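One structure coming up, written as structure tokens, with questions to follow.
Omission of a single protein chain aside, the complex is shown with its protein chains in their original locations.
Think of it as A and B in the order they're written, each chain with its own count starting at 1.
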Amino acid sequence: MLNVSIYRYNPEVDAEPFMQDFEFDAQGKDLMVLDVLEKLKVEDPSLVFRRSCREGVCGSDGVNISGKNGLACITPLSEAVKGNKLVIRPLPGLPVIRDLVIDMAQFYAQYEKIQPYMINNSPAPAIERLQSPEERAKLDGLYECILCACCSTACPSFWWNPEKFIGPSGLLQAYRFLADSRDTATEERLSKLDDPFSVFRCHGIMNCVQVCPKGLNPTKAIGHIRNMLIRSAT
Amino acid sequence: MVTSVTSFGRSGLSDWLVQRVTAIVMALYVLFVAAFLLATPDLGYSQWAALHKSLPMRMFSLLTMISIAAHAWIGMWCVLTDYITVRMIGPKATAIRIFFQLGMISMTLLYLLWAIDILWGI
Partner (left out) sequence: MANIRTMSFDAVIVGGGGSGMRAALQLAQSGYKTAVITKVFPTRSHTVSAQGGITCAIASDDPNDQWQWHMYDTIKGSDYIGDQEAIEYMCQTGPEAIFELEHMGLPFSRTKEGRIYQRPFGGQSKDFGVGGQAARTCAAADRTGHALLHTLYQGNLKNKTVFLNEWFAVDIVKNADGAVVGVVAINIESGESVYVKSKATVFATGGAGRIYASTTNAHICTGDGVGMALRAGFPVQDIEMWQFHPTGIHGAGTLVTEGCRGEGGYLINKDGERFMERYAPNAKDLAGRDVVARSMVLEILEGRGCGPDGDHVYLKLDHLGEEALNAKLPGILELSRTFAHADPVKEPIPVVPTCHYMMGGIPTNVDGQALTVDREGNDQVIEGFYACGEAACVSVHGANRLGGNSLLDLVVFGRASGIFIEKQLREGISLKDATDEDIQRAMVNLNRVNQSVDGENASVLRAELQSIMQNYFGVFRRGDYMKLGVEKLDKLRVRVENVYLDDKSNGFNTARIEALELLNLFETAYATAIAAEGRTESRGAHAREDFQDRDDENWLCHSIYFPGSKEIGKRPVNFTLKTREPFEPKIRTY
């Protein structure tokens, strides 16, 4: 039997959060952590977590699994269980709404701040805007972000200054548009990033790179933004 | 864009660049002094004073002192804006942070003036 310890907090009922222990029989299968949560919810329907696609592309079920942020649906027990114990907590650093569900408003606000959409005011052609495969390749490793918040909630700089530091996820997306040959707002975008917090609170800790479930590298993207700032300001 | 009146260069990029450049200056100074000490096995007061009386060395020392001051300002400002915040310690944080920031800036400038006094007082 596997010991599963889950963070519980329902503000309507509980005075304060607590860890609840469950005994779980995986029947020798290497289930995903989400499978475990689903099965436990059958026993205790009051257990609350987000989930949708269950294949690692929607970004709903980011949680802290035995100390490391990740997606419950693509983290197998073989990776998550340490000494017959599985500990599941909400992603750290953002307010908890209930159990494993966090309030992501601050995370989304930072995403919106970087103007996450194409800006190109020149008249559009009758067909697509052309882009070479080489130019398009610059977007690889950037556009795949699923906004699961595993990275930003693993980042100490984001913990301390979530209102001011954009965080790894937002910065990865900022670079996704800076790197796009079709976007023409480079200067405008850069001018909004040149303060001591938005980009420069990144101290290269690289927790984001370590936890990203899609294998993306926000630290590298932040480095590219910094280089672009240097090029445009010197 | 977040504005910051007590930061060193008021711009993230300039702070970042200053931080790197000052680090290089400090590293060079340490290397130079270390090399001088190694190359002068029986070092006495006269040699040490002669070194520091020369104008190039005075300039180098001054540059390093300024670098230390700038580096410390930026670094301390980061630390204070990480930990002395409303999020971390409650509503009085802003007043406390300004107090520490101004204290830190005053101390830094004071140390710098003191260093100049020492350098040119030899």
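Note that contacts are C-beta pairs under 8 Å (C-beta built on N, C-alpha and C of every residue); 3 or more make two chains touch, one makes a residue touch a chain.
Bear in mind the structure is a predicted one, so any value in this text is a computation, not a measurement.
Of the chains on view, those touched by the hidden chain across the whole complex are A.
Contact with the omitted chain, checked across A:147, A:166, A:190 or A:208, is made by A:147. Only one residue in the set A:28, A:45 or A:204 touches the chain that does not appear here, and it is A:45. Not every partner is drawn; the one left out touches chain A at residues 10-13, 41-42, 45-46, 48-60, 74, 76, 97-99, 101, 104, 108, 112, 115-118, 120, 124, 126-133, 135-136, 139, 143-144, 146-147, 177, 180, 182-183.
Simple rule for what comes next: only the chains that are shown with their structure count from here on.
Centre to centre, using the average C-alpha position, chain A and chain B are separated by 37 Å.
Of all the residues in chain B, the ones that touch chain A in their complex are 1-4, 7, 10-13, 15-17, 77-78, 81-83, 85, 87-88.
Those residues of chain A whose C-beta lies close enough to touch chain B in the complex are 157, 160-162, 164, 191-201, 226, 229-230, 233.
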